[in-house]
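Got a structure for you, questions after.
With one protein chain held back, the other chains of the complex are shown just where they sit.
The chains carry the letters A and B, assigned in the order they are written, with residues numbered from 1 in each.
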Amino acid sequence: MHPAFSVILFTVISGAGYGLFILLAAFHLAGIGPAMSHGELLAHGFASLGMITLGLILSTGHLANKKNAWRSFMRFKTSWLSREAVFAVLFYPFAGIYGLGVLLQGSAIGPLPAVAGSIAAVLAVVTLFSTGMIYGCLKTIRQWNTALTPANYIMLGIATGSALFAAIAAAFGNATTMHAGVAMVALVAAAVLKGIYYFWISRVNGPTINTATTFNRATVRLLDTGHTAGTFLTDEFGYDPRKDTIDNIKMGVFLLGFIAPVLVFASILSGAPAGIAWLAAVSSLVGIGMERWLFFAEAKHVVRLYHGAQTCTDSLAEPSRVGPEVAADTRRGDAPRGELGDTPGGSGS
Amino acid sequence: MRLGLVIDMDTCVGCHACAVACKQWNTSGTTGALTDYRPYGEDPSGVWFNRIRHYEVGDYPNNKTVNIPMSCMHCQHADCVNVCPTGASYKRPEDGIVLVDQDKCMGCNYCAWACPYGARELDREDGVMKKCTLCVDRIYDEQLPPEERQPACVITCPAHARFFGDFDDADSEVSRLVRERGGVKQMPELGYKPVNTYLPPRITRPIPTDDVRANKLVSSVKDWVNKMVAR
Partner (left out) sequence: MSALPEFENHSEQEIKYTTCYMCACRCGIKVTVQNNKVRYIQGNRHHPINKGVLCAKGNAGIMKQQSPARLQQPMRRKPGTERGAGEFEPISWDEAIDTLSERLQKIRETDPRKLAFFTGRDQMQALTGLWATQFGTYNWAAHGGFCSVNMATGGLYTTGFAFWEFGDPDWDRTKYHMLWGVAEDHASNPIKIGLEKLKRSGGKFVAINPVRTGYQAIADEWVGIKPGTDGLFALSMLHVLLKNDQFDWDFLVRYTNATQLVVQTPGQKGDGLILRDDDGNPLVWELEQEAFVDGSQVDIKPALFGEYTAPDGRPVKTVMTLLAERYLSDEYSPENTEEVTGVPAKQTERLALEMAHVAFKETIELDIEWTDSWGRKHDKVFGRPVSMHAMRGISAHSNGFQTCRAIHLLQIMLGSVDCPGGHLAKPPYPKHVPPGIKPAKECAPNTPLKSPPLGFPTAPEDLVIDDDGNPLRIDKAFSWDAPISNHGLMHMVVTNAVNGDPYPIDTLIFFMANMSWNSSMNTAEVMDMLRAKDENGEYKIPFLVVSDAFHSETVNFADLVLPDTTYLERYDTISMLDRPISEPAAAADSIRHPILEVDRNVRPWQEVMVELAGRLKFPAFTKDDGSRKFADYKDFIVNYEKEPGIGFLSGYRGKDGKTHLRGEPNPKQWEAYIENQGFFVHHLAPNQQFYRFANKDYLELAKHAGWVGKTDPITIELYSETQQRFKLAGQGLYDGPQPTKQEHKDRLTQFFDPLPIWHKPLEQTRIDEDEYPFYAVNQRPMFMYHSWDSQNAWLRQICAQNYLYMNRGKAQSMGIEDMSWVWLESHNGKIRVQVKLIEGCEPNTVWTWNAIGKQKGAWGLKPEANESNKGFLMNHLISELLPKKGDPVDNITNSDPVTGQAAWYDLKVRITPADPDEASTWPDFDTIKPAPGMSEAPDQLRYAAHKPVHLNRSIRDVLTRGSLDEDK
């Protein structure tokens, strides 16, 4: 799948935002950890809502026809994308009531904002789950079609959120071993889950060029795609990163996404200044950005079988060709250039 | 009704007539102009609903070339419809045709992701998703003569490799062909239950040669005795 920059930014940023919110709700409402100052609460709240909102705005970046974006709430009945949108929007009033409560009442909020905050936290999880399910429900992309996908989305959101949470807390001088510990646990859990995912996708199988073409008893090879240049399909699905790029990025995911942040928190636990939690937060965000890129780049849509891939994990047999690029001014969306007789006259024939 | 196409891989010569006919009809059809990018420049491309792909089965010299035209399969389990958040994509209950209402689409590509058969193409200029309509604006247009109320691609196919009809009607031509010729579906394991069905290349009858082999081969002109054949 072609990694769309806007989608990467959106899922990483809003994921972290939801994670942060969940942490906030957990610490504040469930009373885990130290009491937070009004300022700190507001900082967590604004940061999470800001990130969520920024993410959502960015997410419309990949819509080719933004004026119909409002219609995306219509198909809650069957579409995870619709559900995500609905939950994401539903989150706001509850988060808003909670936020208002905090704004007006400080740390000691009343029951209404507290209940609203709890509901918002649940909605944050549900939204993260829905985001994951957008990908997880697709039978066409074997690497995504697993419960690990939503699990990953939730866990990565919480992990990045917890790093951020610790960092913000540190900024308010309120960071505790609790913060670092929770972040470490979340990061390790996310790393393990991600590891399981990577192990799992190395073994996925599914349709092959044989089942795609219906010729099951012999080698099938693409002779010609029937078009000169790339198409929407090769653009969208023809992305074939090099193996070493994948390996390097994967290293980056673990190093920046998990190992470095965990080390940071470990060192905080062993006495380093809590302020370096910021390093962990930024590092995890960058790492998870790389993870998100990989999530797309490694996903191989089954339509590639028609473009020459032998299995649904292979790269295309043919070097990909350039896809449809539109003159800059006419371009919509951000889909980038893809890779992929004895008559006197009877003398003719 | 369950409308769809049968495509005969035994007679499809891969001529692309159906693809161009589709482009021609639909560029002034329900989905509006089908944009062409860089039509006279490098790497020309554009929006098509029907594409012909060519494959080789087996290794030389036991190789066979097959041409596979592909358009929307109007799947019974159309996940492209289920995933669509706006309701632009829908499947008509009365005949199973899967359509995209251009006025409602927000161009999120999600349906294209959900389609295993590459049937959906985003028109970057209009910003909306487009796909085969099974020529809904032909087959029901009563102002067209009855024999022309067929998809453009079916009418044009010079090798008569395309058939249109109701798969729910056991007596229809498409049902009969699928039955008699052992119709196959692409990637059935994904569970989309595509309606469009492909007919595999057929096995030809062996032609006997024993009855035309001479018991004793002729070795010289002298072996023939003239017959009395009147001019």
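Going forward, a contact is a pair of C-beta atoms (placed from the backbone, for glycine too) under 8 Å apart; a residue touches a chain by one contact, two chains touch by 3 or more.
Everything numeric here is computed off the predicted structure, so don't read it as measured data.
The hidden chain makes contact, of the residues A:His28, A:His44, A:Arg75 or A:His179, with A:Arg75. Only one residue from A:Gly117, A:Gly226 or A:Gly287 touches the chain missing from this view: A:Gly226.
Along chain A, the points of touch with the absent chain fall at residues 74-75, 77-78, 221, 223, 226-229, 318-319, 326-327, 330, 341-349. As for the chain not pictured, it touches chain B at residues 10-17, 19-21, 23-25, 27-46, 48, 54, 56, 58-61, 63-67, 76-79, 81-82, 86-88, 90-94, 96, 99-104, 125, 136-137, 140-141, 143, 147-148, 152, 155-161, 193, 201-202, 204-205, 207-209, 211-214, 217-221, 224, 226-231.
Note that only the chains that are shown with their structure count from here on.
Each chain gets a centre from the mean of its Cα atoms; for chain A and chain B, those two points are 37 Å apart. Here chain A touches chain B in the complex through residues 1, 62-69, 71-75, 78-82, 85, 134, 137-141, 206-207, 209, 211-215, 218-233, 236-237, 301-303, 305-306, 321-326, 330-333, 335, going by the rule given at the top. Across the interface of their complex, chain A is touched by residues 9, 14, 16, 19, 37-38, 42-48, 51-59, 65-66, 68, 70, 79, 81-88, 104-110, 112-118, 121-122, 124-128, 184-192, 198, 200 of chain B.
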